[in-house]
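Could you have a look at this structure, given as structure tokens, before my questions?
One protein chain omitted, others in place.
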Amino acid sequence: MDLNYTPEELAFADEVRQWVRAHLPPETRERVLHHKRLGKEEQVEWQRRLHARGWGGPRWPKEYGGPGWNSVQQHLFDEVLSEEGAPPALPFGLSMIGPVLMAFGSQAQKDYYLPRILRQDDWWCQGFSEPGSGSDLASLRMKAELDGGEWVLNGQKTWTTLGQHANMIFLLARTDPAAKKQQGISMLLADMSTPGITLRPIITVDGEHEVNEVFFDNVRVPKENLVGAPGMGWSYAKFLLSHERTNIARIGRSKSELTRLKRIATEETADGVPLIQTPGFREKIAAVEIELMALELTNLRMIAAERAGQAPGAEANMLKIKGSEIQQTLTELMMEAVGPYALPYNPEAREPGWHGEPIGPEYAAPLGPDYFNYRKVTIYGGSNEIQRNILAKAVLGL
Amino acid sequence: MDLNYTPEELAFADEVRQWVRAHLPPETRERVLHHKRLGKEEQVEWQRRLHARGWGGPRWPKEYGGPGWNSVQQHLFDEVLSEEGAPPALPFGLSMIGPVLMAFGSQAQKDYYLPRILRQDDWWCQGFSEPGSGSDLASLRMKAELDGGEWVLNGQKTWTTLGQHANMIFLLARTDPAAKKQQGISMLLADMSTPGITLRPIITVDGEHEVNEVFFDNVRVPKENLVGAPGMGWSYAKFLLSHERTNIARIGRSKSELTRLKRIATEETADGVPLIQTPGFREKIAAVEIELMALELTNLRMIAAERAGQAPGAEANMLKIKGSEIQQTLTELMMEAVGPYALPYNPEAREPGWHGEPIGPEYAAPLGPDYFNYRKVTIYGGSNEIQRNILAKAVLGL
Amino acid sequence: MDFSLSDTQQMLRDTAARLIRERYGFEARAKILASADGFSREMWATFAELGLLGVELPEELGGIGGSFQDLAIVLEAFGRGMVVEPFIPTVVLGAGLLRAAGSEAQKSELLPRLAEGRLFLAFAHGEPRSRYSLTHVTATATGGADGYTLDGAKAVVLGGDCADVLIVSARTAGKPDSRDGLSLFLVERGAPGLKIRGYSTVDGTRAAEVTLAGVRVPRSALLGPEGGAFPFIQQALDRGIAALCSEAVGNMQALNEVTLDYLKTRTQFGVPIGSFQVLQHHMVDMYIAQEQARSMAILAADRADSPDAPARTKAISAAKVQIGRSGRFVGQWAIQLHGGIGTTMEYSAGHYFKRLTAIDRTFGDADFHLSRFATLDAA
Partner (left out) sequence: MDFSLSDTQQMLRDTAARLIRERYGFEARAKILASADGFSREMWATFAELGLLGVELPEELGGIGGSFQDLAIVLEAFGRGMVVEPFIPTVVLGAGLLRAAGSEAQKSELLPRLAEGRLFLAFAHGEPRSRYSLTHVTATATGGADGYTLDGAKAVVLGGDCADVLIVSARTAGKPDSRDGLSLFLVERGAPGLKIRGYSTVDGTRAAEVTLAGVRVPRSALLGPEGGAFPFIQQALDRGIAALCSEAVGNMQALNEVTLDYLKTRTQFGVPIGSFQVLQHHMVDMYIAQEQARSMAILAADRADSPDAPARTKAISAAKVQIGRSGRFVGQWAIQLHGGIGTTMEYSAGHYFKRLTAIDRTFGDADFHLSRFATLDAA
């Protein structure tokens, strides 16, 4: 047993760190670390730089243009990028539809789409949830009927993250209305510019536009846009969701958020004493830091098991549960740290180009909204209640 | 709206207090407040003194020898007795079988048993739970068959509190094996000295003998020992359990335990500072004190509603949930307060007559065992999970 | 001991409840939020007409001579409606300070205007580095017999955006954290040297950053004794907290109702989600949290005007702790039980959650008051 990284692993991390420091635009780094909004172009540009270095798909196998890293290298890469303030990788292409196409797509789909994902030529979005089906994906109602050489789509999707930037969507639709719930569902790809697709923003309580509803009104897509076999959409979706778990604990990000929290708690004072030295608040920071230390080690144990050839099972769901709880605690403590200055609502201050006078300390503006926004992390990707159901069944046999 | 007691109510409380101070033996008071064991005789003697004053059944109506108090007076009486260190009233006769006999017993049963309860001539115990039926009372298997003029009892009861002191037991048994679950259950009374009854102590993890198993092997009891009608035992039991809720929050007791906790936290020091002035521990005490303040007011609101003629419904179950959680927190904080001195196990120090040298501070001996013992309060009388099920259904309509 | 409502209280409850039900629904409120002022002057006039602004004022000043408990009834209804008009700044803090510390001349000049809905007040006390401290005041007032000059900065002044008159705390003496040497001044909007930077808060109310640079006020602008304002400040904020407690109870109860309704109507896996035991138990705990909060809000309203400052302050801190913890629990779980829909602007749950969060940040959060309570207790 040895909890230290090997010299080779440390050298790898260092190589990544040096490269990121040389290639990440400082203003992008600044925005990421201070929770300002990122522009679409900025996000695309960063992915292209990574791709040019050969690191566009850190979890992709070599044959599809990935670097062929092992799980420890993948983990270190995530860690370093988080610490250095790189934009979080967009999961839709890289960790969602990409792996599905690798496993189940046609040769033509692989040849066409996979390189485009790495280059970020396409911005993908996801069309799984519907207004009536949140945790219960099998109840979805969107229809796809074959008409001549085309699928005709009718229905509605919701919670489509960053759909406003996307030019492509992968979705689940019911292709066989006679089949039972899970059966009869297929996975399809659609160009967002196809006539009949309209997008309606959902504004969340933090005032941000991050998610959307997508309406399909007699949308015609080519027959070839079916992924794999008809009726297999449900099992592809399960495959996809198990891949989405990668980096789901978001430990690297939480570590940099912990650093940010400590910085804020050093600036803020109560009765003249920095909060970070105040018993009570100091212990709250310590408590979440220890939870995070433990989760990091739990994650490393699973990564080691994965490298040793043991595919992580549903135990990995605990990373989602604990990881999301820690993220929420961090946003809550940051909001608490600024006291009354959590109240002003100043969305302009999050704009890339804004240089006005802040209300209160310059770091305060995102803290209230982020706290509200982060309630989502225990809801999306299968709520923590669903995660516990899965663990109870799959790991505990209940 | 007026949160203060009326002058009449305050005068009543004062009268009770003065009387208790004059009539409660100081050594009994001492033992109650310091969590030493109470002897059976001591308990009986106290009940007899109360009865001689006319206060033996504070919730009983006048016609059966109660004082005929309203709900506020009943509450004040409980409060004062708790604060003054009186032995907690034994519920088995006064709040369990007593009210059932008043409501459903024969005239002969009322005439014979009720005065004996007030005088503590009988020490009753309860025979509801069985090894296979904890929360699920309807699944009980004990049998009672009519044979000539007698019921013949066969089966086993468990968790019979203080059964070792009891001379009488009320119990549930299945009198009609053909009937469906809840039906076919009857309530019966038995003299504990009847041949065929044997008692086996259950020693709990704190090392104490408080509960028992009771075995029935062809135990013959007179036909007249049936309560009410055959097959109605289930509904009598529900009636009884709803009466047992009285004073279930144990607020008076928790208030005197809070005082005890503060006394201990004043004696104990960390780095020379009394714990009660140490941030962290001080806030933990404050948190439970505030919970208790809130619960006391919630309880008073329910008492006021009761006096206004609104029978408290399942909302009262929240008193059990919160009240038991507060009791557990208090025992836990007392154990924490003594640090390493929570470890020594010194049961002799709890004996009435013991005057040896304590291990560590003289108040330490009961603290570890009490913490273990008090895990029961979220289990017995319907676990807190069952209480939440009931609230969800009856109050929230879920 | 009596928890029943008086006739006046029942009348106030019915009046406020009807107003909220009929004119302050979710859509109506959204329109008010989107308006230029961020609140409705028309609604404020209606409050005046219905007598809600003068509940505590004596009849001769245009009020109905009620108690803080009467006011609490109105606040609970306002909590249900998430009323964004500056009721607490004007009626609870402003009028309360005037009644407690004002001269007859000050009261008779300002309070009738306030009761008629023609005066907004705000209490400009907190400062950029004061966090929740009551005594960390660095703003200064110099001068004396012929008036004062005020300098300093005031932070997150609730209702400061639209206030006609600000009640400003400043030091006429004493060190920055001393209780002694604090004084209060009435400062008219538009006074030279007074800068008000208004903004929305995260929960949709309005506040302002206020700076005073050589603001001249006459001697008559002094509110209460020079250097002796601390007890008035403390009581005003205790009243403000008690008001937040009642508002929070209305808020929590409405949020719990919305959530319970969602559990009963939203189906997943072919059944209402309220049939899942885990969600049921969370809902039960949210209901208990609400009832515990209600008990402490009743206590806070009972004590808000007590002259026994140590006992009052202790009860108020206890109530704020309970409200903060209950509100956090109810708010967070309401969103979790709703899932995605709870996080959207179009649905009421998220707005209740934001208001409960803001209440915990106002006049001291649960940790601050837990510590204050514990310190008072050990003393």
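The first chain written gets the first letter, and so on, giving A, B and C; residue counts start at 1 in each chain.
By definition in this document, a residue touches a chain if its C-beta (ideal position, glycine included) is under 8 Å from a C-beta of that chain, and two chains touch if they have at least 3 such contacts.
Keep in mind that what you see is a predicted model, and the values were worked out from it rather than measured.
Chemist: Of B:S139, B:N167 or B:N218, which residue touches the hidden chain?
Modeler: B:S139
Chemist: Which listed residue (B:Y113, B:F281 or B:Y363) would be found touching the missing chain in the intact complex?
Modeler: Looking across B:Y113, B:F281 or B:Y363, the contact with the absent chain belongs to B:F281.
Chemist: Would you indicate which residue among A:V72, A:L162, A:V219 or A:L330 is in contact with the undisplayed chain?
Modeler: Checking each option in A:V72, A:L162, A:V219 or A:L330, the one touching the absent chain turns out to be A:V72.
Chemist: What residue numbers in chain A mark contact with the hidden partner chain?
Modeler: Missing-chain contacts on chain A: residues 1-6, 9, 72, 276-277, 279, 282-283, 285-287, 289-291, 293-295, 297-298, 300-301, 304-305, 308, 315, 318, 321-322, 385, 388-389, 391-392, 395-398.
Chemist: If the missing chain were put back, which residues of chain B would it touch?
Modeler: 129, 132-136, 139, 158-159, 202-205, 207, 211, 268-272, 280-281, 335-336, 339-346, 359-360, 368-369, 371-373, 375-376, 378-380, 383-385, 388
Chemist: Go through chain C and note every residue touching the omitted chain.
Modeler: Within chain C, the residues touching the omitted chain are 276-278, 281.
Note that in this section only the chains that are shown with their structure count from here on.
Chemist: Distance-wise, how many Å sit between the C-alpha centres of chain B and chain C, to the nearest whole number?
Modeler: Result: the chain centres lie 43 Å from each other.
Chemist: So, what's the distance in Å between the C-alpha centres of chain C and chain A?
Modeler: Chain centroid spacing, chain A to chain C, equals 39 Å.
Chemist: Just give me the whole-number Å value for how far the CA centre of chain A lies from that of chain B.
Modeler: Inter-chain centre distance comes to 53 Å.
Chemist: Give me the residues of chain C that touch two or more other chains.
Modeler: 371
Chemist: Enumerate the residues of chain A that touch no fewer than two other chains.
Modeler: Residues 280 of chain A touch two or more partner chains.
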